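What you see is the complex with one protein chain gone and the rest in place.
Showing chain A:
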Amino acid sequence: MKLNDIVIQTTTKFVLFIILAFSIFIFFNGHHHPGGGFIGGLMTSAAITLLLLAFDFETVKRILPIDFKILTASGMLIATLTGMGGLVFGGPFLSHTFGYVHLPFFGEVELATALLFDLGVYFVVVGSALTIIEMIGGDQ
């Protein structure tokens, strides 16, 4: 039986960008408010899972040519090197700092080095979740 899937594919093309924008928002929200790298990575993997549901595996592999195992390893490397940065400046492992800079168009912005560690956590969560999904979710 040939199923009609134009509704789910058209909906996915809009909803995907809403979910990705929300994941980026919740990633930057995580320093003072609920959020952070872990839940932002889970939202990004939810968006890519929706893309996998609406289209098939080969199409998603063509538009996202990323090996997710390498993404996991590079995220772990980023997180570890950010932790090592505390040792370079004479502090304990994983110590972090912050400062206030003046950016054009945004005004006074607080930048923290914990954001770089969170970026590593984000990559690890996206890579491991999508590796698990493509291993146990695909049919043969």
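Annotations for the structure displayed:
Here is the rule we use: contacts are C-beta pairs under 8 Å (C-beta built on N, C-alpha and C of every residue); 3 or more make two chains touch, one makes a residue touch a chain; residues count from 1.
Note that in this section contacts and distances are computed from a predicted model.
Candidate names were "Molybdopterin-synthase adenylyltransferase", "Na(+)/H(+) antiporter subunit F1", "Carbohydrate ABC transporter permease" or "Gluconate 5-dehydrogenase", and the UniProt protein name of the unshown chain is "Na(+)/H(+) antiporter subunit F1".
Touching the missing chain, out of A:Leu50, A:Leu94 or A:Ala114, is residue A:Leu50.
The omitted chain makes contact with chain A at the following residues, 3, 8, 15, 19, 22, 26, 29, 33-35, 39, 43, 46, 49-50, 52-53, 55-59, 133-134, 137-140.
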